[in-house]
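Before I ask anything, let me first share the structure, which is written out below as structure tokens.
The other protein chains are all here in position, but one chain of the complex has been omitted.
Up next, chain A:
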Amino acid sequence: MAKSPEEHPQKAFGWAARDPSGTLSPFHFSRRENGDEDVTVKILYCGVCHSDLHSVKNEWGITRYPIVPGHEIVGIVIQLGNNVKKFKMGDRVGVGVLVGSCKTCETCQQDLENYCPSMIFTYNSTSQDGTRTYGGYSDIVVVDQRYVLRIPDNLPSDAAAPLLCAGITVYSPMKYYGMTEPGKHLGVAGLGGLGHVAVKFGKAFGLKVTVISTSPNKEDEAINKLGADSFLVSTNPEKVQAALGTMDYIIDTVSAIHSLAPLLAMLKLNGKLITVGLPDKPLELPIFPLVMGRKLIGGSDIGGIKETQEMLDFCAKHNITADIELIQMDYINTAMKRLSKSDVKYRFVIDVANSLSQ
């Protein structure tokens, strides 16, 4: 018989969605006992990722209810397992999208736990003990130390939280696909949670950055606040025409269904279109531009734990954090509605410690 959410020894409290309406409300559950490899984190902040919205509404068809979302978690260590040496009590730490993997396969051994066939997500997954995982819209979380990140001292906790998913999701492919050569030209398609961090990383790598967006009203911020070099509206044929064959790479953060043809056309010869957004239906891929320009389209999915730490350290060095709107826990349903309309600059972060009350 399946265990109830109160199956573990440590009481926990959070907000969960119970059906595909996606509406979140208070939820009592439990966390496992802190094992030898574990760290228990008192959660201070949790970012609201678009994946949380897809998941609470079961848009990918894989949600099991009740679901406590949240995989951009920053908090304080309040318990340490006997084998934990790299953290101490009171450390500021982060937990991202993964809380487990097999640890023995080739990808795990290459520090690519995010490509392990047995990876365990922070929420909506099944742990090794058969129980469900619950995410960061909650007061505490217990995580194997391998999957816990250290938050560098100079990064504020609230604005660092989105780096744990949005940040690594763009940082990993930028490194893997070589989108880091100073002077090269990077296009960033979509200016939301992922896109705005990609602009900041792009500038930190010394790239020329063009934002490609369907919203003309985002231009001023893109250039004057985020530091992009230029901005073009992808539905404006003249602007696209002028940009043909000018970009070395494009990172596509858009999850809505959209046309790949103009993006491919804006790439130079041997250009790379890297897609990190997750549309719920296939996209149309024109083959001629790939063949005629030896171009490629590649995917990327979050990042391994080692490179997530590397990304956080890179952010500390370059003073990069997300641009956030801090909200109270009971604002979450309104925030989700606004997120579905892209009405946020550029990530909501829940002030869990100060607003999650039983």
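Everything below uses one rule, namely that a contact is a pair of C-beta atoms (placed from the backbone, for glycine too) under 8 Å apart; a residue touches a chain by one contact, two chains touch by 3 or more; residues count from 1.
Basically, contacts and distances are computed from a predicted model.
Participant: For the chain that is missing from this picture, which UniProt protein name fits: "GPI-anchor transamidase component GPAA1", "Diphosphomevalonate decarboxylase", "Phospholipid-transporting ATPase" or "mannitol dehydrogenase"?
Facilitator: Answer from the UniProt record of the missing subunit chain: "mannitol dehydrogenase".
Participant: For the chain left out of this view, which of A:76, A:102 or A:261 touches it?
Facilitator: Result: among the candidates, A:261 touches the missing chain.
Participant: From the list A:276, A:336 or A:350, which touches the chain that is not on show?
Facilitator: A:276
Participant: In terms of residues, what is the contact footprint of the unshown chain on chain A?
Facilitator: 107, 115, 176, 260-261, 269-270, 275-279, 282-301
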